[in-house]
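Note that this complex is displayed minus one protein chain, with the remaining chains in position.
Presenting chain A:
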Amino acid sequence: MFSRTQTILIPVISVVLGLLIGAVVMLVSGYNPIEGYSALLRGSLGDSFYIGETIRQITPYIFAGLAVAFAFRTGLFNIGVEGQLLVGWIASVWVGLAFDLPKIIHLPMAVLAGAIAGALWAFIPGLLKAKLRVHEVIVTIMMNYIALHLVNYLVRYVISDQQNTTSRVPESASLKSPFFEALTEFSTMHYGIFLALAGAIIYYVILEKTSTGFELRSVGFNQNASQYAGMNVNRNIILSMVISGAFAGLGGAMEGLGTFGYAFIHGAFSGVGFDGIAVALLGGNVAIGVVLAAALFGILKQGALIMPLQSGVPTELVEIVIAIIIFFVASSYIIAYLLQRFKKGAQ
């Protein structure tokens, strides 16, 4: 459909257009876009503390983006990343609090618990899709709400004693990194970023290099031909959701064991899971693309916190920029068309 250069150019141009139009919005609303954007950059990459915070922010975005992208690539639309992330979060914290083990066992166990919880949460919509052809979008949306309220209940009545937060996970189950903290003037940066990058590599290997990935992609493109070729279509639908959910659950574990170190009652969704849809879309559903898109989102979101203080531009401006970027990626035909016109004009 699009050429190779186009698949790379489209997201890049979308980002440029998003920033340009964001600048216009700033101008129209009476702000100085240069000041706004430089404040945004300072607030995300300006010194080691902000860099640390930005990297910490990127970590769950990578996992959420991988989760959505994995489902996309195998023909499914997982809107339930938010819920899977929340159950992954609580499960990892729970395991972190419930056991007293040496770190070398405890931490992997807690991280794995997050992955398994996310996977189980996604297994349900996968099963319903495979067996009863219930559309996964509907089920995953509803599962998000169940997750939100279930997790809040667990925090208040099961894991804590009617508190709004759980206790902190012990050092043996924590991703916190004194090394990074020292390096980044005590930002909340933790070891999770390595797991996220490893996740991206695993994503690539599963999807592109294994026979399982071959099957998953085949089923995503054409169920009839996959069935003809002897693949178990239903099994692959479930497996795809489970792997997607595991990525989401890991994103939750990063928050639970790294960023915060505990779980708390959420008044509303964290939004990371939903941003994952945008990350996957911008990243073209490939591993490296998701990492880059997550980095961009991390920079924008982190910088947005400082922008109002330093330049007076409200945080919401970043939401507008993100929305415009997504608009252009989603309507990539417009850019493809413009590129074509541009080419012709040059001839």
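Methods note: contacts are C-beta pairs under 8 Å (C-beta built on N, C-alpha and C of every residue); 3 or more make two chains touch, one makes a residue touch a chain; residues count from 1.
Note that contacts and distances are computed from a predicted model.
Choose one: "Carrier domain-containing protein", "Lactate utilization protein B", "Heme ABC transporter ATP-binding protein" or "Putative OB-fold protein". The correct choice is the protein name in UniProt for the chain not shown.
"Heme ABC transporter ATP-binding protein"
With the missing chain put back, one of A:Y145, A:F186, A:F221 or A:Y333 would touch it. Which one?
A:F221
Please identify which residue in A:G30, A:P102 or A:G230 touches the non-displayed chain.
Hidden-chain contact among the options goes to A:G230.
For review purposes, identify every residue of chain A that touches the missing chain, sorted by number.
209-215, 217-218, 221-222, 224-232
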